[in-house]
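As you look at this complex, bear in mind that one protein chain is not there, while each of the others sits in place.
Presenting chain A:
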Amino acid sequence: MSHPAGVARGVGQRSPGTVPRALYLPAALGLCLLVLPLAGLVARVDWATLPADITSPEALSALGLSLRTGLAATAVCLVLGLPLALVIARSPARTAGVLRALVTIPLVLPPMVGGIALLFLLGRNGLLGQVLNVWGVRLPFTTAAVVIAQSFVALPFLVLSVEGALRTAGTSYEHVAATLGASRWTVFVRITLPLVRPGLVAGTVLCFARALGEFGATALFAGNAAGTTRTMPLAIYTAFNGAGVSQGSAVALSLMLLVVAVVILVLVRGWQPGAAR
């Protein structure tokens, strides 16, 4: 009896597989590499000044800007990325391969390079920027530029994870729905989307987290203006390197970003059905 993908997950009573003992050591080292720096960060937190550091106008402004631009970028990625993922997943293998490679490039590119590229496309003398300039639209060094930079680096995460989920889900359920009389749009909304929901949720979370942490492309394309483009990562960088500013506030801001990330993860896990099982 073959169950459709994802249905019987968590039901099987199979015993967990075995791991060669020798692999436990590198596994533990890997975990340390990921966790110890964060522990080091928390250890450096000056709890006495923490409340003042994180409620300072600069910190709150940076946090607010980060959340707003991060959410906006995630929305942009969903609106553009979901259709793109569907097109890639339903393309012939060759076309899909080319499209997937194109989507992956921003992922492997240093974000700084992305920022420069955006500047040359949308800057005042850029290919598109010149046209926009004629209409009086100037993107660089605005909050919109922050959203564009974040979308640029975050979009691949959403597209690739949703596209993978779409390919795993296959098209058989869609065929069945079509033979029951459902239009393409009905099939998309009532069958395709619900079937890839876990992938979509995971992709959205990754996408938001990436947007929230975006630094390089933002710094080059949007700049570092307090209140308009200074997001959390830029505020942390400024505090860390800034003349006369204590590193303590950088640590406090980092802790804030860490807490935000953990809260998102916890919320998503609790929200996903079956995650608690």
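The criterion applied here is as follows: a contact is a pair of C-beta atoms (placed from the backbone, for glycine too) under 8 Å apart; a residue touches a chain by one contact, two chains touch by 3 or more; residues count from 1.
As a working rule, contacts and distances are computed from a predicted model.
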Chain excluded from display, named as in UniProt, from "Threonine/serine exporter", "Glycerol-3-phosphate dehydrogenase", "Molybdate transport system ATP-binding protein" or "ATP-dependent Clp protease adapter protein ClpS": "Molybdate transport system ATP-binding protein"
Of A:L180, A:A225 or A:L267, the residue in touch with the unshown chain: A:L180
Residues of chain A (touch criterion as defined above) contacting the omitted chain: 1-4, 6-8, 11, 172-173, 175-184, 186-187, 190-191, 194-195, 197
